[in-house]
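Structure incoming, see below.
Apart from one protein chain that is not included, each protein chain of the complex appears where it belongs.
Chain nomenclature is as follows: A and B, assigned in order of appearance, with residue numbering initiated at 1 for each chain independently.
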Amino acid sequence: MKTMFRALFSAFFQVVAKELQGAFRHGSDILNPVWFFIIVVTLFPLGIGTDPALLERIAPGIIWVAALLAALLSFERLFKDDFIDGSLEQLMLSPFPLAWLVSAKVFAHWLLTGLPLLLVSPLLATFLSLDIDTYIALFLTLLIGTPILSLFGAIGVALTVGLRKGGILLSLIMLPLSIPILIFSTMAIDAASYGQSYIGLLALLGAMLITAIILAPFAIAASLRVSVS
Amino acid sequence: MAFNSLADFFAMGGYGFYVWLSYGISFLVLAVLIINTLTKRKKILKTVTQRIAREERIKKAKNRKDTL
Partner (left out) sequence: MWKWLHPYAKPEKSYQLAGKLLPWFVVLTVITFIIGLLWGLLFAPADYQQGDSFRIIYIHVPAAMMAMGAYSSMAIAAFVALVWQIRLAEMTVAATAPIGAVFTFIALFTGAAWGKPMWGAWWVWDARLTSELILLFVYLGIIALYNAFSDKVLAGRAASILTLVGVINLPVIHYSVVWWNTLHQGPTISKFGKPSMAVEMLWPLLIMIAAFATLLGALILMRFRNEILTRESHRPWVRQLALNNVKITGKN
């Protein structure tokens, strides 16, 4: 029993380590979605003016929409290379459950794309003149929300990875499904900016995250089986 | 009867434009869906018959040994 768990976890971390190594070998690829995120947020003050009150009012929406788009951009890499070089099929032949291994891949993907967004978020908060309490709420929603985005996006990528024109289709599939995350997150940030409690909204996001962690890997595994066959 | 005359009926108490627009577009869209479904069936059957005809032509051509 114990050895089985150890084997499962070592397989998990092997997949994560392999993903991270591969990403760092390519280097600049990791930073592209982060740049995109920063540039999109920068466009808004340029487009609508720099009134701090206005910016603070719309900042949650801007940051979250930009995060959604940045996440979308980064997804293509998630399974594409593995699909082309056949390592996806190898993953399926491994003795470990596919759902378990793909969760490792999604976790690694979040470390490479979700985490950097969290790290640059203070910069954007200053750009959009958020106060500290609002920023903390923004940080917490990004912390809970971006892993859900990664899990949803992975389902979409797994469904479309075998298709030639998968990119735009992925956004059509994924964006409607991520609307609740957008709504709950921006509501929490709004509540924080009015000095209200937003624990309940964070709890809802947390519940969504837990549900997604439990169910999404199975959907991803089933979708990959469709795409690879 | 909620209306006294035909003109009353079409006017819909001043809301005629919105009511008839709603009903008109709805039934138009439904008609397109139904026609699309029916023509799809015809198209499928037609491709099948065309394929059968082609296969028979090929068979006949093979049976005729006098050519070349």
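One rule holds in what follows: a residue touches a chain if its C-beta (ideal position, glycine included) is under 8 Å from a C-beta of that chain, and two chains touch if they have at least 3 such contacts.
Since the structure is predicted, the reported quantities are computational estimates derived from the model, not experimental observations.
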| item | value |
| --- | --- |
| Residue among A:110, A:127, A:184 or A:198 touching the omitted chain | A:184 |
| Missing-partner contacts on subunit B, residue numbers | 1-3, 9, 12-16, 18-19, 21-23, 25-26, 29-30, 33-34, 37-38, 40-41, 44-49, 51-52 |
| Where the unshown chain meets subunit A, residue by residue | 155, 159-160, 162-163, 165-166, 169, 172-173, 175-177, 179-180, 183-184, 187, 190, 208, 211, 215, 219, 222-223, 226-227, 229 |
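Here, only the chains that are shown with their structure count from here on.
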| item | value |
| --- | --- |
| Centre-to-centre distance between subunit B and subunit A (centres being mean Cα positions), rounded to whole Å | 44 |
